[in-house]
Structure formats: C-alpha cells, structure tokens
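Of the protein chains in this complex, all but one are displayed in their positions.
A, B and C are the chain letters, set down in written order, and residue numbers restart from 1 in every chain.
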Amino acid sequence: MRPHPRLAAAALLPLLTGCTGPQSALDPQGPNAASLAWLIWTFTAVCGLVWLLVLLTVGIALWRRRASSGAADEPLRPESATERRKQGVVIGAVVATVLIIATLTLMSFVATRSLTASSGEPLTVRLRGYQWWWEVTYTADSPDRFVTAANEIRVPVGRPVRLELSSGDVIHSFWVPSLAGKQDMIPGRDNVLTFTAERPGSYRAQCAEFCGMQHARMALVVIAMAAPEFESWLDAQRQPAAEPADEEQEAGRQVATGKACAACHTIRGTRAAGTVGPDLTHVGSRQTIAAGTLPTTRGALGAWIADPQTVKPGNKMPMVPLSADELRAVSAYMAGLK
Amino acid sequence: MTASTAGFATIRQSDGHDPSGGSAARWGIVAAIAASVGWLLLSGTAVAQESASGFSLRLVGTFRTDNPNAHLAAPVMAGGRLLLLTPFPHRLTALRLGPEGLHPEWRFTPETDRMAEGTACCGLGVRSPAVAGGRAFLNTADGRTIALDAASGTKIWEMRTADRGSGESLASSPLPVGDKVLIGNAGDDFGVRGWLKALDATSGATLWTRYSTGPDEDVGIGPDFAPFYKIARGRDLGAATWPPGAWERGGGSVSGPLMADTGLGLVFHGTGRPAPLNPDQRPGENRWTSGLFARDLATGAARWFYQLAPHDQHGVSGTGPLILADRDWKGRARKLLIHVGLNGHVYVLDRISGELLSAEAFAPVNAFRGGAAASGAIAVAQEKATRVGATTRDVCPAWTGATSSEGAALSAETGLLFIAAARLCMDIEIRPANYIRGTPYLGANVRVKGPPEGGAGELVAWRLDDARPAWTVSEPYPLLGGPLWHPRGFVIYGTLDGWLKALDARDGRLVWQQRLASGVVSAPMLVRGADGAEYVTVLAGRGGAAGPAAGLEADLRDATAARGFGNLLRGLSAEAQPGGTLYLFALP
Amino acid sequence: MSAASSPPLDIDIRHEELDGRLAETWRTRPGFWGALATVDHKVIGRRYIATAFVFLILGGILALAMRWQLARPEGRLVSPDLYNQIFTMHGANMMFLFAVPVMEAMAVYLVPLMLGTRNIAFPRLNAFSYWIYLAGGILLWVSFALNMGPDIGWFGYVPLSGPQFSPGKRADIWAQMITFTEIAALAVAVEIVVTVFKQRAPGMTLDRIPLFVWAMLVTSFLVMLAMPAIMVASTSLILDRLVGTHFYNPAEGGDVLLWQHLFWFFGHPEVYIIFLPATGMISSMLPAFVRRPVFGYLPLVLSMVTIGILSFGLWVHHMFTTGLPRLGESFFTASSMAIAVPAGVQIFCWIATIWDGRPVYRTPFLFILAFFFTFVLGGMTGVMVASVPLDTQVHDTYFVVAHFHYVLIGGAVFPLMAAIYFWYPKMVGRMMSERIGRWVAGLTFVGFNLAFFPMHILGLQGMPRRIYTYQTDVPWSGLNLFVSLSTVILAAGFLLFFIDAVRSARRGEPAGENPWGAPSLEWATTSPPPPYNFARIPVVTGRNPLWDERGDMPVASGLRVDRRELLITSVADAIPEARDSSPRDSIWPFWAAIATSAMLIGSIFSPWAVVWGSIPVAITLVGWFWPKGTPEDDA
C-alpha cells in the first residue's frame, strides 16, 4: 500500500475530477443523460441557494445586535407584537418553500416525460444479469441474425437503443451514467431502458443493486460506434468462432472444447455449447473479461483461467486444473477469438 | 349382434362394475377387488373377467417377458409366428400361436450398449419391429437397426444408425418400403437433431438422411417443395428461424409413426418438438420442428410441410398417430392424412397438397386458440404462453401429449376415429437449459395433472366428418396405449391401471373387461393364427411416455418426477405392477 | 380504603421523612438479582442508552474498516465476503441496534420525568423490552464474530436474501434480529403512548406537553404502524427460507417486489422514527440556550404530526428504479417533496426562536448549530433524490450514502450528542467537560463534513454503493482516500466524546438540579433523580413550568407511600382521575426475555421451536403475572 503521488494530487482536487470520467453522471454523452445532468445542476443550484439562505438567516439570527434587556440568564418573555410579525415572516417562508417544491416537482415530472419519449427505430438489445456478469443479446428481424455476447454492449451512435432488462438470478441494476439513469433487473419482471449515445466512445456501466459477493466486479462497457462500423462489427459477431491461426491455438481449442470449459461456455462453431457461462465465441474482441475485471489480453486471460477465484473470489467459474502448456494454449486460443 | 345389444341393456341395469358410469365410491371398491385379483393373476392361477353380455374374449395363452420396462411394441405376425420385441435390453422372441397358447420358437438377443439406459427415449421401450419380404427389421433403443430372417431369426445385417453418445436413440418402428427401410430417430430431450433415414433393405447402407432442422440441403428441400401455406416458403428456414447454431441441437426428432402412400410415392412423418423446452433459448419459428412432412419415398425430398406449432412453447410435438384415408370430404373425394395431434387436435389434411381441412380439439385444450384451419397456423393463447422463471399453470394439453403415437384407430366405413386420449394439463416453469452433449437439454420444470373435472384418460370416438365426438368413455388414468377397432363393432383397449376393456363401437358401452397383470401402454392387435382363427394379442407392461413413473423406479413424492407424471400417478403404483406379459385371447 | 387501617399517604408524612419512605418503596434492590429485576425506567433507560452507544462504537469500528478497505483501489484489507458482512452489519446495527433504540431509550428515561410521573407505564414490559433488545444485539454480533454475520445488506432484498441465494443461516439471523428489536421497540412505543396519555402531571394539558414528548408520541405511533410491516416481511422471509413457503418466489406466484414494498413501508417511516425524536430534542433544548420559549409551539407539533403521516406515503421513492408505473412514481415524487414543507416549518420556527433569543454558546448549542448546517444540506439532497429522473442517476450510489448520513448523523446524531451533553447532568449528576465538548463538537462537525461531503461527488462520478472495492480505471481513488482520511477526524471526535462521558461520570463537576436553567419538569428534581422521581407530583400551569412558576411549584398529593402509586390523569386536560399502582420489581421479565430469545433463535433452525419454545415462554409469563395477593401486583 505505497502512497501514490497521483492519488494524493487527485485528493486535493476533488471538485475538478467531479465532472469527467468514464462513468460519471455529470459527463453526459447522450440526450437522456444530458437532460438528467441539467436537472442535477438545476436542483443543485436551487437547493444550494436555499441552503445558503437558511444558513445565512441562522447566522444573522445568532449575531444580530440585540437590545439588552433584563438579566443575562433570565428567560425572555416574548412580546406578542414581535411574535406576530415573525409569524408573518415564517408563513412567507413556508409559502416560498411550497412554491419551490412545486416547481421542482413539476420540473422532474416534465423531465420524466421527456426521457421516455424517443425518436427513430430503436436497436433492441436484451440484457440479462447473472451473478456476476451480463448476457447481451442483439436482436434482429430474423432470429438467425441474433448475436449473443457478454459483458460489453456496442451501440450505433445516434440511434436509440432499447434495452430489455431481465435477471437470471437475483436483482441487478443496469447503470451507465454517461448515457442514462439506472434501471433494475428484477426476476419475474421485464424492464426497459431506452437511451441514445451521441458521440463515439466507451462508457463504463456497472451493476448498481447489491447482488452478492462480487457486486463490485460486475461492470461492463458500452461502446458507441459510428453506425456503419457498428453494422460491420455486428456482422463479424454473427460469424462462428475464428479458426485457430496456429498450432498453439489449435491445441487451445482442443482444451477449450474437451475440458470442463465446454460444459458452461458456448464457442459457436465448435462442440462447446454450454449456456450457463458467458458466450465466448468472440471473447477476444471484447475489451474486458470477467465483467470488467481484467482487460482482454492473453496474459490476463491466462491469469483468469488459471485461478479465477483469486481474481474474483466467489464467482461461479471453478479453477480447472490445466498444465502450463494447456493454459498457454487455451489463453492463446481465447485471445485469438476476435 | 342383436343378441349382444340386448346383453348391453342388462349390463346397464344390473352391473355396478362399469368404471365409466359408476360413482367414484363404487369404482374404488371395484378397483380394490380387482387389485387383489390381479395379484392372483400374477401368480398365474386365476383370471378375473367380467361379462354380462355373453360377449367374451377367451384367454388362450400368456407369455411373460421378465422385463420391467415399457412394453410399447405390440407383437407382429410373420409367417404364422408372433414376433415380440421386448424393451431394452431387447430380446426378440418368435412365438408360435394356436388354440393351445403361445410357444417360443426362437429368440434373438441383439448386442446391447447398457449406457443407452441413460439416454434412451420413452422408458426404454421401442415400437414394434416391421416385417417385409421375409425379413424382420427392428430398431433398438441403443441406436441399432437390425435385419433378421423372419423365419429363423438369423441376423442379416446390423447398423448403428443413431449416435448414442449424443443422446440419440431409436423409438419408432422401421418402415420397409420396397427396397428401402425408413427409420427415424428420437432424442428431443437431449437436443439431438431429428432425421429420417433410408437404409438399403439388403445391406443396411444409408441411402439418404433428411434432417428436421438446418439448411434446405440437409432438410431435403428442393424445387419439389410446395407447401400449401406461404409461411413455410423461404430459403433455409430450418436455419433462419433459429438463433445461430441452435438448430444443430434443435430437436425435431422423427420418433412418431412413419406412414407411406406407395400410390403417391410419399412418406409422411411428424417431427418432434424443438429443443430445448425453454422457448427463450430458441427465438424464431423453429422450423421444421413440431410439424408434418410429406416426403418423396424415393429421394426423401420434401413435398410439403405443415407446422402444427411454430415456436412450440409447450413441448407438444408432431409425432402423433398418422392415418391415411381416401374419403369423401365435404362432398369431394379426397386423399386425406389424418393426424391425431399430441396437442389435442384431430388434424385432417389433404395429403397431396398439405392443405389443412380441419383441426378440432378432442381433449382439453386451452394453450391454443382455435382457427387453425382458417389461417394454417395455430395461435397460442396469450394467458398460457410460457415465461422464463414463471410458472404457467393449468396448461392443457401437457407436454407428454394428448395421445400416444399409436393412440388412434379409424373405422373407415363408419367414419369413427377411436382415440386413446390422455386428458392432461400441466404446470410448466421455463428454466435455462444447459447444453452438455449426451445429457438432457430440457429447460423446464413440469407438473402434469389431470383436468380439474377429473378423468385423466378418455376413449374418444370421433366423428371424422363433422369433427366432434360421437361418444366418450372416461378413464381415471391417461390412456397411453391405443385402441383396436374390430369390424364386428367393438373397440378394445388397455389402461394404465391394468384393465383390458371391450366397448360397443356404436355407443361406447362396456361389454367386457378383464384385469391384466400390469398396465397397458401399447395397442392390442388383431392377428390371424396358423389355424386361421382370429386372435387378439395384448401386451401389458407399464412405462412409456409416463416413463418410470409407471414403473418401479420413480419416487412420486417429487411432483416433477418422470417428466411430471409423478404428480399425476401418485396412487397408481398400488393398482398395477410393472413387468411385461403378452396375452393371447381368442375371439368368441 | 377503610378508615380503620388507613394506608399512609404522602400528605400525612413530613417532608423530611417522605423521601426515605418513598425511596424504600421505589428503590431497586441491591445486588445482581436486584439489578436484573429492576423496573425503574431510569435504570433501564440508562442501560438502554449505554448499550446503544456500545453498538454505536462497534458499528463505527466497522465503518472505519470499510473506509480503510475503500481508501485505495483494489484494497485487500478484507475479503468480499467479509466486506459484505461488514456493511450489512454496519447498516443493520446502526439502524436497528443504535438509532431507533437510543431514541426510545432517551424517551424511556426522559418522558416520565418530563411528564412528572414516577415510572413509565408497564414498567415490567419496559424491562422485558431491554432484555429482548440486548439479546437481539448479542445474537447479531456473536453471529458476526463466528463468521455467520448477515451479508445481504441491511435491506435484505430478496431473492438475494432468499433461500436459494443465501445459503446457511446468515440471512435468518438478520431477519430474526429484526424480530428482536421490533418487539423491543413496539413494547417501548406502547409504554410511551400510555404514559403520555394517562400519566401526565395534573394540569399538563395536551398543549403544554414538552415538544420532545410530543415527538416521542408521534414516533411511537409510527413505530406501532410501521414495525409490523417489517416483522411480517422478515417472518415471511424466514418461512420462505426454512419451511419453503413461496411469498417471494416469482416462479410459484410470489413477488420479489413485495419484499421491497413491505420493507420500505417500514423503512421510510424508520427514518422519521429516528429523526422526529431528534427534532423534539432540538425543540426541547433550544429554549435553554436562547433563553426564551420556543417559537411556534402549535406549528411545531402540527408539523411533527404531518411528518408522521406523510412518512407513510413516500416509501416508493426507494423503488424508483424498479420500473413501477410512471404515474405512481410521480405521485411519490410529489409526496416525498411535500415532506420538505413540514420539515421547513420546523426549521423556520427554530430560526425564529433564535432570532430574538440570547444565544448561550455551550456545547449542546454548538451541536444544534451543527445540526442546522448538516441537516438542511441533507434535506436539500433529499429533495433531489425525491425526483424520479434525478434519482435514476443517484440511486444506490455514494450520493445517497452521503445524503442519508447527512440526514441521520446531521439530523439525528448531532441532536443526540447535544441531548447527551444536555441531559447527562440529569442522568449522572455531573456535568460533562465544556472544554472537551467544544473539541468534540468541532472534530465531529468538521470530520463529518469532510468525510461525507465528497461522497456526493463520488456518487455523481458513478461510484455505486456496497462495493467492496473498485478498480484503478475509475477516477474515484483520490476522493476515497480523502474521505477515508477525514473519517479519522470524525472518529477522533467520537473517541473524545466517549472518553469525556466516562471521565465525567467520576470527575465531572456536580450539576445541581437545573444546570442549564431549563424550563421543563425533569429539571425540577434532583440530579440524578431519586427512584420515585418526584417526592410530590408537580402541578403544571404552563408550557414552561420552571419558567412560568417563579416561586415554589404547586404539587398534587394524596398518593400512598407504602406501595408504588402514581397518578392517572385524563387524556386531554390531564385532570386527575385515579391513583394507580405501579408494578414492583420482578425477575420474570428477564426470564421471559430469555425464553423468548431461545424460542426465536430456535425458530431459525426448526419451525417446531415455535411450538416447544412457547412452553417456557408461557411459564415465564405465568410467573410474570402471578397474583401475589397485593393490590399493586393485581393491577
């Protein structure tokens, strides 16, 4: 736990870091998040002003000069005239409160209405939460063009995305602050979240409802791409898994389809068709593995496969005993599944 | 006939033993008596039978199989011998029959792969062998097709036609046509891919294989394919109506009867349900599962297809009984294909064009709304649609089907279709299914139950022409075997609780019944013995679609035991024991 | 009351003798068993308060552990499993074992004194309540020590807390701990309502009741209406887990959102169960430090009642992201915002009270000022989270963590600290140190704001709640480190406070009857008060009895001294109606609590424990209510 100079510097500038970041509600990248950010700033301004006014009044009440009357310790007996005057002021303050509250309520109501409205033919993506990863299914007009992936959502810029949220076990909550507010994924219920990304980029999302031991490591990335790029990416995802490029990868495929891996994971185009773990057909093309825990590199894949319970204690992937060669081969194969 | 009709009248007044007409309490007493009589019968010393009409089948012989599994295969005649194929591990016994009873002549015991017990369909039972050209062809539960010399039992060839390791098995009878033998596979529960194969009858070599899912080339869809309904037209629908790769393990097995019309040069077969049961894991119409194919007998090329349940949510497949009939339909002579659907409807199709002429329910159905005949597609009732993680209650019919694949017989001249019906409903909860090769690929929890009004079984006499029942006889347990219609005007069928019954075909009145040693899940057969006399054979031995729930192994405290039958059959085990016995009755 | 053997009445006895006679009648017997058997509301109240503060310390240590873990990304101080237990324990402990009990404990101690009566109503139930509370607390903490601590969050959402996803007994322990604390809280609530309605000093009409008592009255009604919801919820959870019922199983027709509705129907009033007593404390303390009666007695009472009623109408704002119908959500936005109005009325009345008062800057007043600063800020963020669209961004983030700590620490703990400094002399007889007190106020105020304000920003930066760690690729490490360091300041403040409290018990300056020159009745007796509270029952003629009566206070008399008697007065006008006996000490409430605890703990493991366990409970209850032939026990 060596102190890190950059962290210390960041600690001194808390307010400067407040507005940006890959997962910030105040760094909106889509109309929904933008109107929410505007709402946050407005509420903050109004509420902050009220707060300052109240404190100012308390300050004045404390330090204003008073006519000294009577013994210092003797309790005052309020005069009815001043009491009545104060009564008027208090009533005025209450009326002002009511007005402010009513205005804020109305604003929030209008904002709700505008969030639910969207224009254009949306891209429908099914997102299903599991302990502790996300299954992403891109729908299409024909089921054979559906794509099932995991822990990463790619969306075209400028087109509304309709996320159909569900859960396979406990309650999760999908939250990508840069693009939209959060929406829960509840067993036995179907929720929908619609958002649009306005600029290309990758936006971090995270599970926002406590869902068990690895709640902290249940993140995903929303990657917004230009529409044509997105379409070609989606076409690539529709293809079965890439053939091994060399002998090592071929050996890796033998391991992946012959060992316990295949009982949980699908690699389309091979015998591996398990459905209880994430689809690995194009795992090498994703930015992260294990729901945002590690970057997708060959080394990280190796570390993860070798000992998942140390990287992410409690997750449902067991430590499958592999020899060093098998481990090298299978991580090479996985990294090659672009 | 007149005399027996008079006899019927006396039954109704004097006899309290009629289970369909009697009160529940009376029936209970009778069942108790019969159970003890059944026990006596097991020890081979006495036979209980009841007849007040003078009509009576006379028991002339029995043959014990010593096999506890589902005896689905009614024996077939081959050159004066009865060929009896007992369930897995199989043994084929040739029995000579005559007035003095049944006498084994020779036995054939195929090699067996005991591991098939874990994957074989239908309670380890296989439907009857087929005999043609002096050869007997049989399918085994561990995936072999074997040709024998029907006279001597000498093996001619043996082929491994189904891949046991993937959960594939064989369940239906082979269909020898000309120089070919057609066979279909089973294994929807394991996510196998359904196929129909043509083997060379002489060598056993595979001539062609036509799959139920996948690209057109695999399915045998080519220029000759002309389905009546537009919905079935398109390129590679067997793959395009599935998520990527899902058709490779998409079910659609050909585990029902195969029916050939040599005149038209067509073979008709149903396809099984899509796999897994979880419809969420296979969005799309899931062609060509849960439907009916007409294929060219010579090439296997598809001619037409009618899908009974696109995107089948309730697991009712298209493997019900198929009957060919040339009849007058609405004033026009037509070649009909009658399909008694496991989804509880009698379908009447034009077997040349594949046009649906009628589809009406013969069993309790609430999962579908009517109107199939008009649009060509059945509509799922929204309130009975299934959902992941939620239990849809009281869905009728149950996924085990409203009848079984030999569950219907047609009386052509009267236009009555006799259906051994299972009036079943289910509570079904869709769960995620994990695909591991060679292990079940199901994705649902199911409790099967009878309809609320009682009577889980029924023998239905169905008037084909106006699509409604003429009469019905209620049974406490689902009928999993089939009826035998005899031209002399009676219907014979066996029940799961071990009764063999004969009804008057005109009004369904019970004319005779007898307690057997076990429940019946096969159809009684009419055979002509070497002496020229007619006999009725009945094979008792519980199992079948109910699986081990009807046998010894299931523990019925689990409501989902034995595909959900556990829930229904609590209380049955006291009434009839498993174990196979073949009965031979002489007709009066 | 026959003339022949006329019982000794207080009017017949000389003043000097009276104290001795009353003390003999009301005292707690010495020794271990006497301590277990006591039903004196002051003894039980002190125990209750001390126990609650012990739980505060334990919960605070957990908070420090969490801050240590979160100070750096990828922290490795605790495992995820332990962290989940820790944050669950922290929340459950602070809500169920500290905040609610400590407020009720203050009431147990103060309400009878403020009302001028000799003991709380149902004193044996009061003793039972404490033992049950203690047992619940011990159950939770012993389980935690044995690695059986609940790990499902203090809200215990199903299905995570349900039978499938929480193996073992962790969730059951949490659910049953709730049963313990709710039994205790319901018992106290009933006692307070009856005490307030029937045992007020003569002349204390409804509009003369001290505001803290009003607050506790409203709170007690909240407790009685809200707590059953959570008991139903937690009991059905245990049934689901143990017996296999399907209350929360969507596959068999149950509903997971049912839990959230039930929980928050309790959970939101819970906040006001904690906050209302604190506002009552402010209203009761403020006059002493601005040297004038509180402004707006009636609006203050009405706003407390309004808050109490409204608090049942806004539970859904905890569920804005669950996808409920939009119209319903808008309604709950409106009601959640509306509660700001009565809260505002209170603030305005207090400011108006200060306006032309003469501020006396003693430690309790400093805490009251800290309360203004923090609570109003927490209220403002409360308005923000009440907005549905805004809540979708901040719900379940550190913004909410900051918000409710501002409300709960700013709105309840600061007033509580003020109250401890204020009433400590009454309870102990000695003053706490003013010098240390100023340090405590300063450190806690600064430490609190430095620790919790940045959490608002962290929340907006996307940091979710209840995460055991975060990765280096998110820019949260700087603020988290800052927060964690600031926690040390806050902890130092609390440490000083506890040191001072312990030290002052021995070495503090003697306090005298009324060290603050405060107006309410509890200051009309000695510090600490005698077992019988008042030698003669005071008669009240105004809202501020000790200020209104310049000379001696009028008293009522005619109560017997040879047995425990108190005066029953009418509900509205407090006109004396009857003398009633008050139960003597009894060991049976203790045994009953032991038996009940055994039954409740056993019922985690087997439903039959309810059957077998109710036998000892019945025996102890028979002992509790066994008639002794003396009128006071028959009563």
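Keep in mind that, in the parts below, a contact is a pair of C-beta atoms (placed from the backbone, for glycine too) under 8 Å apart; a residue touches a chain by one contact, two chains touch by 3 or more.
Definition applied: contacts and distances are computed from a predicted model.
Q: Can you work out the missing subunit's protein name as recorded in UniProt? Choose among "NADH-quinone oxidoreductase subunit K", "Ferredoxin", "Multicomponent Na+:H+ antiporter subunit F" or "C-type cytochrome".
A: "C-type cytochrome"
Q: By the document's own contact criterion, which visible chains does the hidden chain reach in the full complex?
A: A, B, C
Q: Looking at the whole complex, which of C:313, C:442 or C:616 touches the chain that is not displayed?
A: The single option touching the absent chain is C:616.
Q: Which residue, C:25, C:220 or C:249, contacts the hidden chain when the whole complex is considered?
A: With C:25, C:220 or C:249 as choices, the missing chain is touched by C:249.
Q: Write down which of B:148, B:297 or B:456 is the residue touching the left-out chain.
A: With B:148, B:297 or B:456 as choices, the missing chain is touched by B:456.
Q: Since one chain has been left out of the picture, which residues of subunit C touch it in the full complex?
A: These residues of subunit C touch the chain that is not shown: 81, 142-143, 146-148, 159, 162-164, 167-170, 240-244, 246, 248-252, 594, 598, 601, 605, 616.
Q: Extract the touching residues of subunit A with respect to the undisplayed chain.
A: 187, 258-260, 262-264, 276, 307, 309-310, 313-314, 316, 318-321
Q: Under the stated touch rule, tell me which residues of subunit B contact the chain that is not displayed.
A: With respect to the unshown chain, the touching residues of subunit B are 24, 114-120, 123, 189, 389, 391, 427, 429, 431, 433-434, 436, 438-442, 445, 447, 449-456, 476, 547-548, 553-563, 566-572.
Going forward, only the chains that are shown with their structure count from here on.
Q: Counting in whole Å, what is the centre-to-centre distance of subunit A and subunit C, each centre being its mean C-alpha position?
A: Taking the average C-alpha coordinate of subunit A and of subunit C, the gap between them is 36 Å.
Q: Just the number, please: Cα centre separation of subunit B and subunit C in whole Å.
A: Here subunit B and subunit C have centroids separated by 70 Å.
Q: Could you work out how far the Cα centre of subunit A sits from that of subunit B, in whole Å?
A: Averaging C-alpha atoms per chain gives centres 53 Å apart.
Q: Can you pull out the residues of subunit C that are in contact with at least two other chains?
A: Residues 250-251 of subunit C touch two or more partner chains.
Q: Which positions in subunit A are in touch with at least two other chains?
A: Each of 187-188 in subunit A touches at least two other chains.
Q: So in the complex, the part of subunit A that touches subunit B is made up of which residues?
A: 139, 142-148, 166, 168, 187-188, 238, 240, 262-264, 266, 268-269, 271, 273-276
Q: Which of the residues in subunit B come into contact with subunit A in the complex?
A: 239-245, 248-249, 281-284, 388-390, 432-437
Q: Which subunit B residues qualify as touching subunit C in the complex?
A: So the residues of subunit B touching subunit C come out as 389-391, 429, 445.
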